[in-house]
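Just one protein chain is left out here, and the rest sit where they should.
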Amino acid sequence: MSQLSYRRALTQAIDEEMARDAGVFLIGEDVADSGGAFGLTRGLLAKYGEMRVRDTPISEEAIVGLGIGAAALGLRPIVEIMFMDFIFLAMDQIANHAAKMRYMYGGQVHIPLVVRTLSGGGFRAGMHHSQSLESVFGHIPGLKVVMPSDAYEAKGLLKSSIRDPDPVIFMEQKSLLGAKVEVPDNDYLIPLGVAKVRRTGSDVTIVAIGIMVSHTLQAAEELAQEGIEAEVVDARTAMPIDSDTILNSVKKTNRLVVAHEAPAPFGFGAEIAALAAEKALYYLDAPVIRVTSKFTPIPVGRSEDYILPGKKDIVEAVHRAIKGG
Amino acid sequence: MSQLSYRRALTQAIDEEMARDAGVFLIGEDVADSGGAFGLTRGLLAKYGEMRVRDTPISEEAIVGLGIGAAALGLRPIVEIMFMDFIFLAMDQIANHAAKMRYMYGGQVHIPLVVRTLSGGGFRAGMHHSQSLESVFGHIPGLKVVMPSDAYEAKGLLKSSIRDPDPVIFMEQKSLLGAKVEVPDNDYLIPLGVAKVRRTGSDVTIVAIGIMVSHTLQAAEELAQEGIEAEVVDARTAMPIDSDTILNSVKKTNRLVVAHEAPAPFGFGAEIAALAAEKALYYLDAPVIRVTSKFTPIPVGRSEDYILPGKKDIVEAVHRAIKGG
Amino acid sequence: MSEIHTIDEQMLVAFYRNLYFARRFEETLADMFRRGEIDGWLHSGIGQELVGVILGVTLQAHDYIVPYHRSKATFLARGVPPRALIAEILGRQSGICGGVGGEAHAADVSHGIFGSTGVIGAALPLALGAAFVQLYRHTDGIAVCGFGDGATTQGSFHESMNLAALWNLPIVFICENNLYSEMTPLSKEMKETRIAKKAEAYGMPGIAVDGYDLDATYTVLQEAIARARENQGPSLIEVKTYRWHGHYEGDPEEYRDKNEVEAWRARDPLPLLRARVHDQGILDSQQLLDLEKNFEDLLSEAVAFAKASPYPTPENLLSNVYATNTSA
Partner (left out) sequence: MSEIHTIDEQMLVAFYRNLYFARRFEETLADMFRRGEIDGWLHSGIGQELVGVILGVTLQAHDYIVPYHRSKATFLARGVPPRALIAEILGRQSGICGGVGGEAHAADVSHGIFGSTGVIGAALPLALGAAFVQLYRHTDGIAVCGFGDGATTQGSFHESMNLAALWNLPIVFICENNLYSEMTPLSKEMKETRIAKKAEAYGMPGIAVDGYDLDATYTVLQEAIARARENQGPSLIEVKTYRWHGHYEGDPEEYRDKNEVEAWRARDPLPLLRARVHDQGILDSQQLLDLEKNFEDLLSEAVAFAKASPYPTPENLLSNVYATNTSA
């Protein structure tokens, strides 16, 4: 057990899985020689060689397609898309092929593909380097979507994603790269589709995902000082959704706030609010509140701070939820 | 006023707008010489010539990009993507460029682009020719998403979409192509973002979109015979969402069912349910129920009938809503 | 292309058998479609069977084929049971994909066939994966990827050709250039219509061949396959061919001249090959008739089997979305 950054936890997860399974390989732009645009894959080329760690041209569609084909035929590819915003270039391969291939071939193949990609704000690099697109992928049957909220989660979830038989969109939270927590040096897995109660509380449930989990935990501390005890659920995966854990918490606290970095319409919060309205309506004592980015593209520079949600927004949302609307 | 098919209403809308505005042009695969894979653009080449009605190679990304560029610089392109499933190939152009360009250039440009595309089931052609992707586009700030529910709607909404200064994803409902209703021969517009109450009722609100509107209207007739009066709201556009009309209806009937053809998670129903849970919670007497396709790719052939939702599912959902869960 | 490779007797018979059967298979399906016995669409490969036959017969069992979308001939020549292929096209449980994929999305991984898709152009990146797997596993297997002229204007064609050449993947790209993309003639798809020439942009050999000339096509394919197998790199083969039927069955075909269709039909490789097998004394008339009769029986049996097969059950239709038991 040692303090490890999110960045290094990711490297460690890939490293361990590559050591464990000779079918795991990694391709992407600048992942090999230079160890990744953000150093996430440093050292892997030297350790595993050119067949298993490969730089690619800028051809998002082809490299994801290659990954799908290789996955269908028995390997375990990890394809890096440098920024999630560029994943749209591979959208047909992901949404029409990775997601549907197992189904359309009647179960003849698995697609144990991981598409790793940096998502969210934090680099202040604007609309083409900052998006969080979990709900776009969560809507497509056949895909799983993972958003680790700290280094511990990152390692355990990435290892599970690599071993998973289904295609996983793995969203690495840009603004967490440097953040450290205790991370076991050994092998451990965190199952996909199981949310985690990060803090118990009785007054309100806050379901958060990705980077919003840390903001939420901080908000919860602040709220506790006012005497409001929030239960914080880290959803971990946007698909599958662990509705049991979420609904049980809502049934206990009778209030629900959902926090994510993507914009509200058709977002993760919509789905969670809908779940509650469908399956826990009679338990809700107050309107469900969504804490999200504003419904705009993400501007460059410090302007992003205004558009993206933060601790303050969560605190305010809880106040509204407690007041009842 | 005459009985017109959905198909011909679309042709008429394009024709009238091309006659009205010399900046309107139409490109797509097989739209010119052969009048469209489904005859939707028949006659337009002869009338408007090769500069304004053009066949393209199979290059979805390039033709949408061309449309965005031309729109930004003052023309009014209509780009046809033969089946909505192929729109993923142009996803970067649509989601990163059409949607964001006005914002990222600080308002210097408009993007009066219409991407017309056939969506939904009905041809039994399987997972790559049947999807409804409104929520994927509705989630991206900057886009509008239109889903006309009959021929009258199709003409008025398409004309508005063509005149609209913003990029519009216009989803033509495949299974309605042959369906006829009364359609005025003259010029009329239906504003984007204004839902329409298609039937009034006091017992339950059913918000439906696209093809599900007709199923819903039929379901409502059936329900009326049991003495259940459903209010049917045709949402018309998945973005913008006319929350006033929807919420007013919910506040009146105190029950909400949402019906769409896409799968549930992160779908249109999630957003409407979330709206209700946020803004009309205290009016809800029963859980919100979503009527959607099953969460699978769409199989070929008649198997699609099992996966896609229909009248029966709506009737059942209303029964559940009336019973209160 | 160097000199023409000789086709031995055994292979000649195999080609004939498979070409004949593929043709009758296509005709049978077209008839069924006309009679309303097929849901959705049918895209006939009639007139274009030869390439698929050569590939199916000559490739090795551990090679992968990502099939050209009309190429039922490939499936059959690779040994996919006709009954299971028809059942798939009819959307029946006993189909090779359990009746869920249908004509456009049929695959049979046990016969090395995979990567079919309803999205034109999307097959090429998938095929890279198949070739990469061969490389990764140090096999001498290869991947073959078929597609039409229309696919060559997709971005995926470019990215895939580039990556295949750059990584020296063991793959053969086979473009069946039938002069049309749906209703659009080649001249409206691209200015440079010599598709084989496009390979130069990637540092890859590109060879055009008359797809109605068995010996030439066989030779070109064998050389490209050998190149890939010996790790000398990928190739692009442009096979000039023609579809006799419309883009889909029922296509009014207003966009082309009947004479053009007739000119190609007149060059049909099937009777030529039959005559050759006969004239070379490999099979006599009676043997040919027996063989053909056998195939008719096989076909009738396959159709009957498929028609009698049940449609997928709700349980079938809810399976295989995920490998794990995930529900949304």
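Think of it as A, B and C in the order they're written, each chain with its own count starting at 1.
One rule holds in what follows: a contact is a pair of C-beta atoms (placed from the backbone, for glycine too) under 8 Å apart; a residue touches a chain by one contact, two chains touch by 3 or more.
Since this is a predicted model, take the numbers as computed values, not measurements.
For the chain left out of this panel, the touching residue among C:18, C:74, C:134 or C:156 is C:156. Interface note: of C:88, C:189, C:213 or C:251, the residue touching the hidden chain in the full complex is C:189.
Summary of contacts with the chain left out: across B:85, B:150, B:164 or B:231, the touching residue is B:164.
Within subunit A, the residues in touch with the undisplayed chain are 29-30, 33-34, 37, 55, 57-62, 85-86, 89, 123-129, 263-265, 294-297, 299-303, 306-307.
Hidden from this view is one chain, which touches subunit B at 25, 51, 54, 56-57, 59, 61-75, 77, 92-93, 96-97, 102-110, 141-142, 144, 164-166, 193, 239-241.
With the whole complex as reference, residues 153-159, 162, 165-166, 188-192, 197-198, 200-204 of subunit C touch the missing chain.
We adopt the following convention: only the chains that are shown with their structure count from here on.
Taking each chain's centre as the mean of its C-alpha atoms, the one that lies farthest from the centre of subunit C is A.
Here the spacing of subunit A and subunit C, counted between their Cα centres, is 40 Å. Inter-chain centre distance (subunit A to subunit B, centres taken as mean C-alpha positions): 30 Å.
Look at where the CA atoms of subunit B average out and do the same for subunit C: the two points lie 36 Å apart. Counting only residues that touch two or more partner chains, subunit B has 85-86, 89, 126-128, 263-265, 295-297, 299. Shared interface positions of subunit C, i.e. residues touching 2 or more other chains, are given as 99-101, 105, 117-119, 155, 321, 327-328.
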